[in-house]
Each structure stands twice: as C-alpha cells, then as structure tokens.
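Below: one structure in structure tokens.
The complex is shown incomplete by one protein chain, all other protein chains being positioned as in the whole.
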Amino acid sequence: MPVNEEARVGFYICHCGHNIANMVDVTAVAEYAAKLPNVVLSRDYKYMCSDPGQEMIAKDVEVFKLNRIVVASCSPLLHENTFRTATSKAGINQFYFQMVNIRENASWVHEDKEMATLKAKDLVRAAISRVVFHKALEKKKVPVNPDVLIVGGGISGISAALTIANAGKKVYLVEKEPTIGGYMAKFDKTFPTLDCAACILTPKMSAVLKHPGITLLSYSEVSAVDGYVGNYHVKVTRKPRYIIEEKCVGCFACIDACIFKEAKFSDEFNEGLSKRKPVYIPFPQATPQVVLIDDKTCIHFKTGKCPQTCAKACDRNAFDFDQKPVVQELEVGTILLCTGFQPFDAARAPYYGYGRYSNVYTSLEVERLVNASGPTGGHVVLRDKSKPKSIGIIHCVGSRDEKTNKWCSRVCCMYSLKLAHLLKEHTDAEIYNFYIDMRTPGKGYEEFYDKLLNEGVHFIRGRVAEVSDWAINDHEKGKLVIRVEDTLIGMVRRIPVDMVVLAVGIEPGKDAQDIRRMFNISCSNEGFFLERHPKLAPVETFTDGIYIAGACQGPRDIPDSVAQAGAAAAQALALIDSGFVELEPNTAFITEELCCGCQVCINMCPYHAITFDDGKGKSHINEALCKGCGTCVAACGSGAITQNLFEDQQILSEIYGLLVE
Amino acid sequence: MAQDKPKLKLAVYWGAACGGCCVSVLDVHEKLLDILAHADLVFWPIALDIKYKDVEEMPDGSIDITLFNGAVRNSENEHMAHVLRQKSKILIAYGSCAYLGGIPGLANFSTREELLRRVYEESESLDNPQKIHPQPSTEVSEGHLHIPSFYNDVLTLGQVVDVDYYIPGCPPQSERLVEVFMDIVSGKDLPPKGSVIGASIRVQCDECKRKKSDKKGITRFYRPWEVTDDGETCLNEQGILCMGPATRAGCGVRCVEGNAPCRGCYGPLDGIGDAGARILSAIASMLDGKEPEEISRATDSIVDPAGTFYRFSLPGSKLRRKVS
Amino acid sequence: MKYLYYPGCSLKSSGKHYEISLLAVLQKLGIEVEELENWNCCGATNYMSINENYALEITARNLGIAEKQGGDEVIVPCAACFMGFLKTQKYMESESGIRDRVNQILNHSGLSYNGKVQIRHPLDLLVNQLGADALTRTVEMPLKDLKVASYYGCQLIRPYATFDDQWNPHTMDDIARAMGATPVDWPLKSRCCSGSMTSTMTDIGLRMNYVILKEAKSRGADVIITACPLCQFNLECFQGKISRKLKDDVRIPVMYFTQLMGLAMGIPAKKLGLKQMLSPSLVLN
Partner (left out) sequence: MPLTEQTKQDWSPRIVAFFCNWCTYTASDLAGVSRLRYAPSTRVIRVMCSGRIDPEFVIEAFTQGADGVLIGGCHPGDCHYSEGNYKCLRRYHLLQRVIAQMGIDQRRLRLEWISASEGKRLQEVVNEMTETLRQLGPSTIREVVQTVIK
C-alpha cells in the first residue's frame, strides 16, 4: 500500500453521551488509533458535535499542525457537514476530513461490547488509511433559481403556495384534478372547532387564483424532472379540458345545454352519491372556475355524432374539442411535494360489508351527506331516502391492522367524533362509536371528545368483527348487525343499526411510488414519502431542494398539514434567499491524456454529462451535469476517470485499512 | 558511432517461456547489427553456449542489461533470476510472462498435483502404467540425478527479484525493444524504476482504427467463428469479446489489425491494481439487460471468463491464483 | 392434463355420496381422474394440534405419492383434506427447514415432494377452469325456481385457499346459477358448523347448526349445498334433533354441490348417491 508521509492525522472519538460509550470502549479505540501510522493525536470526548468539541479540533490543528481530521461518532448523513465546517474553521480544507460511523453502524446495533469495539477499531483504521489520500476540494457554488414548484393543491399545497408567493417569490402550483382544494374541499366541518371547511378553505383557494405570484396549473401532472437543487427543469403535462381556460367564465350555460338532459355519470366529488354530466365542474366553488369535458362519457368523443349543444351555448367560444395534452416546461430552484394521501379502500375490509350492503358508507361519503352543498343538500338519508334512526361508526377501518395497514391514521378518531356530532345533529339518531383506543392528542381535541360523551353518543370499546344482515330476532330484522366484543364489559354484543359509517384510514396515494421515482426521493416502509430526519429535518428529503408537506409524508390532520406546509415553505425560502447552493464536489473527471475514446463510459451516465469529442477522440464530463454516482469510473478500462472523494486509491486504502492491522 | 565508449554487456534469458520472446529479439532483423555495434551478448541460452556456471562466475553488476523473459515456474528459473539480478545493472522483465505471469501463469488455476496427475496419469497419449511422476532427485546407479523442482505457484519475475523495468507483450514488439535499447545506449534519462517501458500510456482503443460508438448494449457475446466480423466496427460492439478497452497499447493493435480480438497481452495501464477485474468491469459495463435472466444470458455467453480476463495476468493479479 | 384424485377417508365412508356424485359429474364433463395409489389419512386437524411434524409428514406422503405417480394436479374434494394439503404445501414451500426435514422422512419410502403437483379443489376446477358456461352446456334439467343456499364452512376457503373470495365466496353460487337455480345471498356462508362439537359438546354444537339452518331457511332457500363432508353430516343428520329440541322446524335438504349438479345434468339419482341421504325425498320433490 502506498503511504503519504506528509499526512498528520488528528483522531477524535465521540462518546455521544452514553450512546456510543456504553457499547464501544472509546478509550481503548482512542489508544489504539494513537498508534496507527500518520496519527499525531488521538482523543476521546463526550460530545464531539458540541461547540467545545469543534473548538478542540481547531486548537489541536494549530498546536499539533494537523492536516487531516477523522471523527468517529454518528452517521455522516447526520453530522458530516458539522465536522467539515469545523475542519474548515480550523484552517484546513474541509475535505481533509473523514467520518466514522460507530453509532448507527455499531453501538446501536450490537450487544457485545468487545465485538463492537473491535468493529469500531476496524472502521477507524479504515478511515485513517483513507483520509491520508484525501485531496483538497472546493464546493461549487451555483445560483438558486428563486421560482418554486409546488405539486398538489390540497390544503398543504395551497398554504405553502400562499406563504412563498407572499414572500415575493414566483410559485407554480400543479394540481392533477380540475380544481384545487383537495380532500378538505369535500369536508363539511372541521374538528374540533366545527368551523365550516368551505368557509375557511375557499377564500384561500381564490387567493391562490388571484395571487400575481402564483401560476396555477390545474388538471396537470408533472411528467419529468431533471436538474439539481437550485436548478430543476420540470415538464408539466396539461391534460385537455376541451375548454380554453382563459375564455371560460364559469357561467355553466354549457352544462345546462348538454345533450344529456339528466346527469347520469357518477360524480367523483360527491363520492359517487350523485350524478354529473360529461361537461361539468366538480363543485360550485371549484378553482379555477372552469368547466371541463370528461371524454370518456361525452357523446362527441364516443361517437363523434353529438350536435355539440354545449359548445353552441357558449357565447365566448371557449370550446375546443381538438385540445391535446400540452407539455409546459418550467425552470425552478426548489420543489415542494404536497401530493396528499388516499383514503383506505373499504372494500379491502370485506367483513364490514362495504359494497355488499348499501347502507354501509365510508366516512368520506358521509362528509358529503352532511354537507349542505352535498348530494342530498345536507339531509342525511339512506339510499332508499329514509332517515337512519341508529348509526354505527366503526373506527380504525384499515388502520392498526396487520392485515391491511399497520399504522394509526391519526385523524379518524377525531373525524369520527365530528361525524358523530354532525350525524346526531342532522338525524337525532342513536349513534354508536366502535373504537379500539380513543386517540385525541391535540389542542382542544380531548375536550371535544368530552363534549361528545355528554351529547349522548354511545362509545363501545372493541374491534368490530363483522357487519352483516344476519338477524336473529325481530328487533334486528332489516337492520345491519354490528358484531363486536365490548372489551369494557367483556361480552360479545350485536348492535343493530340502520347505517354503518366506516372511518377509513389514510394511506399513501396510489401514485406515490411514481412520484417518488420522478422526484428521486425515498418512501418509508409503508409508502409515505421519507423525510430526511424524523425529528430534525421532517420536511426535507434526501434530495436537496425537494421538500415534503402534508399527508404525503404520513397521516396528519389539517392543522398539522398547514404547519408542515409553513415549515417546508420556510425551508425553500431560506434556500432561495441564501442565493446559491453549494454542491458536493463528488463529481467525476476524465484525465484526457489517458482517455482512449472507447466510449464505454458514455452510456453509463443517466444525465448525459459525458459527451464524446469527435475531434479529439476523447470523452468529456460536464461537471455541472455530473451528479457524482461514480458509475462511469468503474466502467473505464483505462482508469482515466476519477471521482472526487471516491478515488480508487481512497476506497482501496479504506478496504485495506478495514481488514489489515 | 563512438568506438571509445565501451560496449554494453547484454544478456537474454528465458524462464518458463515458449521461446517467442527470444525470437522477438531476433526479429529486430538487421537492427541486431546496430545493437551489436553497441553491445556484446554475454549470455543467451537460445543462441550462445554460455553455461550457468560461467554466469555465476561473472562479477556482480557486470552485465549492463538483462532481458529476462518467461515466468518463474521452477527452482531453476528462480535460481537464474537471483543470479541475473546480482550480475545485472538493469534487469528487465521482458514479455508478458516475466511481467505478469503470462500464458504459463494460467497454470495457477490448478495445483501442482492436478497438473502432474493430468500430464503423467491422465494424458491421452500416455504410456505410464506405474504412474511415475518426475522427482527432483532420483537415485540411479551412477549416483544422484537432480532436475529442477516444479513449483505449485507460477510467479512473475517481480515476485522473485527486484525488477528495474517491464516490457510487456506476448511477445513484445521488436521495434519497441530497439527503441528502448537505443534510449539506453544514447544515455537518455531513464524512467523511474519499476516503470513499464516500450509501450503506450493508453489502451488499445486509442490506436485501434475500428469505428466505435457509445451504443454498446451487448446482449450476448459470440465466439469469433460464430459471427462474421464486418471488418470496420469495434469488435466488442459486434459481440466479439475484445480486451482492447483495458489493455495497454504499444503492439500496434496487431491482433485487431489482423481481425482478431485483442487478448490482453500488454496488460493494464499504470495504476490499475488488477487487470482482470478492470477488464471485467469494462466489459460488463457494455452489457444490456435489466432482468437477472437477461444479464445471466449475456454473461454466460462468455466462455471461461476468469481465464479470458486474466489470460496473461493471473500470477500478477491480486489473487495470484485459484485460492481453493 | 392428468388429474390425480385424493378421496380421503370421508369420501369412502360417511361422505360416500360426495365421491359418487363427484366422479359422476366429472365423468359427464369428460374429466378423467386417477385415484392416488396407496394413499393415507390426510392428517386432518387432529394431528396438527398434537404433533405438527407428524401432521405435515402424513400429508406430504400423499403429495409425494402424487408426484411419483406423475400428475400435474391432484383433486382434493374434502374441505379438511384440502386445507391440510394446502397448509403442508405452503409450509414446505416457504420453510426450507421443514421441507428438508419432511423430505428426509419421505425419502425412507422413496418419496419426496418438491411442489410439482398442484392442489386443486373441484370447485376451483369447475368454476375457474371450465367456467360456468361450459357447465351450463351440460344441463339437461335446469333447476328452475330452486333456491340454493351455498355453505362453505370454515376450512374450504380459509386461510390458505385463493380460488374464491374468502369473505364472500361465490363459486358454489356460480355453479347453482349455471345449473339454472337461484342462489340466495346470506351472511353465514362460511360460519363454523361446530365441527365435532355435535358429539363432544352437543348443546353448543346443535345450537351452532341451528343458526345456520334457520338462516338458510329464513332466506327462502330450498336446499343447502356444501363441499365439506363434516358440514354436510352435521347439518343434515342433526336437523331432526335440532328441530325437536329447539322447537323450530329447520329441516331442509343438505346435499353436496356435486349432487345438485348431477340432478341438473340428468344423472340418475342412484348414481348420485341420493339414496344414501337421510332426506332425499325433500330433494326430489
């Protein structure tokens, strides 16, 4: 193995309180490291990431003339930057630093102190033999495009858009549905204050539309993302409405004039509880107030033989049946993903009879039923138009269940209480809540529960076994029977009701995986977007410049979504206002003298950063496009490509150091 | 030519070699006269009747340049390597075998026992009912007979003695030898010790005239007789496995010029630790396919990958030999 | 396709009429089956609760014979056998330890099971492979106006089978419909028939059967069809006793789905084992 005699390494091992020191013998490791080649100084310290820890490095560099720093502590994903900054402050290039992960990779995952210590020694030896071959590098600064893309126009996206636009930045808000508003627009009241959802949401929706800094791209989807933090190129596909958006004023004359006199197609906004025409607007306050044509049901698109009464009724010539999807390209610096969730599909819990018994409803359907602008004008009636006299609300449908989703959906207890209250108000029926645990953490939430307890709503603690129409006596005839073990009295009970409401949980949107791939971020196990750190970076992702907010990151209610949207907006604004980003200098470069022009490397690069210069007969890497994966390096038979920070010699020395004492 | 300058003393020796390297020295043709104008050949078993004992008696450092070709395969090779090191000012590992082990080095895929069994017990042309194996020492009526002992591991010259320079090739191009020799004679500054000389700093593709593109996407490889080479396109792009992308140039792309794929005899470039791993990576990087089955189909079409990628470099590679 | 046939003990004794009718129906449909040679007890549920190893080995022996006999699929009509077979297959497929251990035992008799033979229930074969239309084509006497309650019991579709909807199974309904009858929708299709509790804890056992019989009747069913010998036995043989004891007439014909099919296909009653039943007259009326 080659050596570098000029390297003077300072080694530091962190106790991390007891987090490391309890499982790794830090003193032994420090003593061991002191004897390794190139090591001038070796110390252990309680908290290396603390100010005194960092200052100690600076002092040692001066006194001991150190020119390489190795810190053994936690994961580099957490504190690499901290120590690089400390290294830099101490007056040496920040890339003369190497971090050893002995917490996440050792002390937290092992039980045998001797083995964990041995492992720590190996890792330390590897880092020290690597760091001597480190080179001084500079981070490249690139300007940040101040424009922001927000994907998803639910309450999170709306809040973030307004916050960022109010700060004077340009926002593109992309929504795949014809209107913004998301699920909140479907709700009647919001818990625990019971203010009307529309009353607090629609002003924000119109503020988005009117804001000069916000460009709303509704009925559109992001189809490609390219670039890097500060400089993303985004392609947005605008789906055809067959209506020229700028011309439509939302007079709805076309809807009245549609050849279908009666609405006969399932209305998505009302969860299929009402009908709409092929030309429609999702709901009266839809934003933008622009109608659209559903080409799957429109006679014109199905047969080409429609007299187009709708278009004729439009005195603004807003109809264009030849519209095609249009791709719009955007340049933005930061991206906020607020793509929301999807409700659990109640058919996946067949034991509750959804789809089998017509009087089993999902909570979202009931939101529409109790809504004054809903399909029944706010009258809670069953499908046969009768008024229910008894209603059972089953909590945790799809949630907290090994068979379906393991997680708690966080909002169901509270919205079930809200629906119980509203249903009571609307029908005066006997209401039964079937819950596993009541989870009401939140400001005013427990008080709301208390209020419901005093409203005469029944609470039965137990997981419902099944809903069926199996009556065993006259009392149950014609009703839906809820069988449940009441765990408070230790008995199996049968509760006959007229209506069953399934409090369906929250799960990742069905396109979450596609979105994740497109934006190059990760998902946690259950499929929600993965935050950079669960506590310290809850709205950031592992891809710089891409932030997440709302229920796409995990189940959450409106207040939390809005708060998170604010946090994500603040992160984006902070980045924009700093004006530039520093890029990790782990890019690759080609030593032209060695390049033979075989062009094997060119296809290795997914970013087209490698081009072939026909004149010279050599390949060339455009550093600005290189993202530093290093795949081309391993492909080069000449060894002509080098990846900064991951040079062959550095990695080979690390391997050698790991294994050879 | 300055006659007052004393003539250089030149030795050529072969270890485990095929003789091709010696022939390559002869292949300098009339240039041999130029060489002999500046040098006296003091030892060359293929051409001169100088005994080992004569060499052993030469004063240390009395030979100016020794070209040692062939790998170190037995005790005789090793003994002479030590002797020649001692007697020579400049010891050059000449040819792929001395440099990286070469074709004889492929024996490192087997053990001594396997080889001897194959040759002395299983060979089709054999008549050895008693299964007699050669012994380093045999008692005969006249006394003890000694033959060199056959090693289990084939070694490169550099693994046995300190080597000054390496000239790669199977065999090295004669022109390169003349160039190197003339550089030494004319007193040019010699490259740092341990350098590969008489070859390019770039790989074969640099000199190869065939058309190359970035569209590799190989789905399978062919044996050369399975396809018709179009004579123009990069052989690898046609699915004919060519070691060019990771093999040092200097031969004049002889094989590819002759429409045969490069076999890798010139070895890797400077700084490449393991020639076989390097060419493996480059070749695998040209493959297409995402499903494991597709990829397997492509990789399985390479017959004997280890023997192909390490054809000339097994003893000089990181693992040196088959490890179990 | 070569179909092997594993009858199990019930189909040779108390459930003889299941076997007779099944073979008659398959013959009519042109499906040839070859009975497994030298088969043994499926292990049922009892072994599993005493010694899992023995239970798996006993079942695996049958699978090993099937594999040796060289069939693609083995038809297992009894619900309990079917579940046991599937369970064994699943364990041997997913747990290499179990697979190796069981095969080691089987090796003593020159057998092994490597998952080559697939396990099929006749319902799966008839509905999902042949299809309802093919079945309808064989009908000679459509069972017009006959209301049929399909009863699956607890083992047939849970927990391993995938050929039907576990929570609201429909394959027997599909068959009834194909035979020209009208299936009734009812919620107790896969409720427990109490198994052997009719003998061990009679009161509870009878009560559980009562619930099923009563619900089927109150939904207007003329007949209950089933695919499990134990279900059929419990529901049919105890209905007189239940009616007397609980003072509620819950008598109703309970037959195998294959017998129902045979009737519609015009197969003579004696070839369907209807004589073996306790209440054939109810059916023929």
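Couple of notes before you dig in:
Lettered A, B and C in written order, each chain numbered from 1.
Throughout what follows, a contact is a pair of C-beta atoms (placed from the backbone, for glycine too) under 8 Å apart; a residue touches a chain by one contact, two chains touch by 3 or more.
Since we're looking at a predicted model, the values are computed, not measured.
The chain that is not displayed touches the following shown chains in the complete assembly: A, B. Within the set A:V3, A:V63, A:L77 or A:A372, the residue that contacts the chain not displayed is A:L77. Seen from chain B, the chain kept out of the figure touches residues 75, 78, 109, 112, 149, 151-153, 155, 159, 272-274, 276-278, 280-281, 283-285, 287, 289-290, 292, 295-296, 298-300, 302, 304-307, 309, 317-324. Along chain A, the points of touch with the absent chain fall at residues 75-78, 101, 103-106, 108-112, 115-116, 118-119, 122-123, 126, 516-517, 520, 522-525, 530, 534, 542-543, 586, 604, 606, 627-631, 633-635, 643, 646, 648, 651-652, 654-656, 658-660.
Everything that follows uses one rule, which is that only the chains that are shown with their structure count from here on.
Located most centrally within the structure is A, per distance between chain CA means and the overall CA mean.
The greatest centre-to-centre gap from chain B, using C-alpha centroids, is found for C.
One simple way to say how far apart two chains are is to compare their mean CA positions; for chain B and chain C this gives 75 Å. In this assembly, the C-alpha centroid of chain A lies 49 Å from the C-alpha centroid of chain C. In the complex of the two chains, the chain A residues touching chain C come out as 350-351, 356, 466, 468-470, 472. Residues 593-604, 612, 617, 634-639, 648, 652 of chain A are the ones touching chain B in the complex. On the side of chain C, the complex with chain A involves touching residues 165-168, 186-188, 211, 215.
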